[in-house]
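Of the protein chains in this complex, one is absent; all others appear in place.
In this document, chain identifiers A, B and C correspond to the written order of the chains, with residue numbering beginning at 1 in each.
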């Protein structure tokens, strides 16, 4: 593929503006930091969007130009408008990749894609996290060693209320004695989904070099296959059936009618 | 298990009241017909509920007494209140079984559980359907032969926009030349979910004897394991960590605080 | 179910006879220790078998009376005859449950069921292991707390070369800094399979009370559903087809012939 993969990094961008610690760690915002990490890869074209922009920066025009959407939210899940949620989910079904970061396990979009509560346990103690590679052959683990470490992290622990992942790429070990499925993949429609746990805003986690490598690997992995998808629940009339067919019995629907939704 | 499994059959009950053909086929409603089919099994305790009842017949008191919820909807998906949808989904996560019938592929509850569009193709021509057993050892296929037939059916065809099922119990062959994954299982939280395609209201499909057998088998299969589940995203304070831990660095959350949702 | 579940505990029983430390820990053999743990549950009927018995104690007569087979092997995987391996695998396909313990990840049977190498990393340092419950609602986790601990264990670590499990019940945290998917389920044919990592023979792990509880829970979970299964690759002759069919074109096989295998 010689064309670049078009990445949109979305951030609610609340704590960077309201909390002095976060502002100091991420002067350009979490989205700005991640954008910097992705721009080092010249196969990627990188843009950002935030909650306060019109349509949260998620207009159809912008999504038309997006192959993979990276999502970070925490304090403002409830402020994301349902219309944008529906819009993003449709794009994912059509093939747009979706990377949910850290507290985005509780974002409207991620919960809707999973169909579960996405509950977990947590502890904010600045402890050490060691992220283990479960499959060194997975594209998202490319060029990583057996594990990498994050000096200060928020613990996210089991039980994590998700459907069984298609693949588990990372498992985390915590200084405080917990474990977590910290890197998981799923597919919904044709969209590839990756959840990656590290990223609490009170620590400079997105400046961590292996974390940045994971993000670059992940957007490559999540890029859509160049294929089509239908999602219209079409009626196939009897005279278009693959086998010759004559209509029998009563009918609720008229020929050519759309189904009930 | 000597206690009976408590079944609640939910039906929107619209077409039986508004369409003369449906009224004639199902004088006691689709729910009444299915209730009759399940009551023949004395291990089951069977009740029904419909859209027009207060809280759609889905009060907490009733759900407290429900092990498996059977769902039929078609014309009135949009009239099911979101509060009831949320309530039912929480019960499913806690372990309540959920059987989605026919056009309920487009119900709010089923779509939320799947995280996909649940689109399919369809044709209302009264054609013949042959339902094949993919796994004769699956509990939902118990006492069925290699296949059974439905004389007049609405065709539901591929592509069916669902996440890969945990197991495919039935595949359907249609006279008009189509095929469909007509019996599929998933798990969400601790709830066992079964989608079963046959059941168009213009034909007396729920009087079909093998169809009734499938429904009896399915509610037995979907009955919850007697286990607990947590879904509160609890904070585990540092002094309760499994390993001795002292807090390092800045904190966003106060001790004992609930997380952001 | 009022009938008891019939358990067969198989142990290669090599190190108990050849290594003084192991002999001292398990004077009745690992199989004897596990048998004791299961016999405390009067819903279970428990027997044992070892490598040195005729047919390794896995005669057809014995397997006819077995609902769930618990397997422990380490030093003698290669000495298990292929005929017994084939025999056990057929029973699993038919519905017999199979619990693979610890170093049985490398047993012929488990590797054949998985279709992967089942490689892992390991360290024998007597370190502490904490086994976390990933799904407190899973039947195998019944009556366990959030986690349990094993004072001295052999570390089994990622990457663990298995197909994506149907469900992950346990994840382990190790004192030495590693993690592992230590409790996983799959299905092959109608057999339910559970792999449980703890159990190095140099430490008294099967005397650990939560470990014993896991084993009791697991054999209940793995008990077969009372259903049938076919596995004969049968020819369905044209005159027995569901739709009327006349034979067209040349044929390789004769009517009624068995297929090539």
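Things worth noting here:
By definition in this document, a contact is a pair of C-beta atoms (placed from the backbone, for glycine too) under 8 Å apart; a residue touches a chain by one contact, two chains touch by 3 or more.
Since the structure is predicted, the reported quantities are computational estimates derived from the model, not experimental observations.
Within the full complex, the residue among C:157, C:183 or C:224 touching the omitted chain is C:157.
Set against the missing chain, the residues C:124, C:143 or C:225 yield one that touches it, C:124. Within the complete assembly, B:136 is the residue of B:136, B:210, B:234 or B:250 that touches the hidden chain. Contact between chain B and the absent chain runs through residues 130, 132-136, 157-160, 164-168, 171-174, 177-181. On the side of chain A, the interface with the absent chain consists of residues 1, 94-95, 130, 135-139, 141-142, 147, 166-167, 173, 187, 189-190, 225, 227-230, 242, using the contact rule stated above. Contact residues of chain C toward the unshown chain are 15, 19, 21-22, 74-75, 77-78, 90, 93, 103, 106, 112-117, 119-127, 152, 155, 157, 159, 161, 163-164, 175-178, 186-189, 200-203, 230-238, 241-243, 245-253, 259-261.
Methods note: only the chains that are shown with their structure count from here on.
Separation between the centroids of chain A and chain C, computed from CA atoms only, is 36 Å.
Averaged C-alpha coordinates put the centre of chain B at 32 Å from the centre of chain C. If you average the CA atoms of chain A and of chain B, the two centres end up 27 Å from each other. Multi-chain contact residues of chain B, defined as those touching 2 or more other chains: 187, 189, 230, 242.
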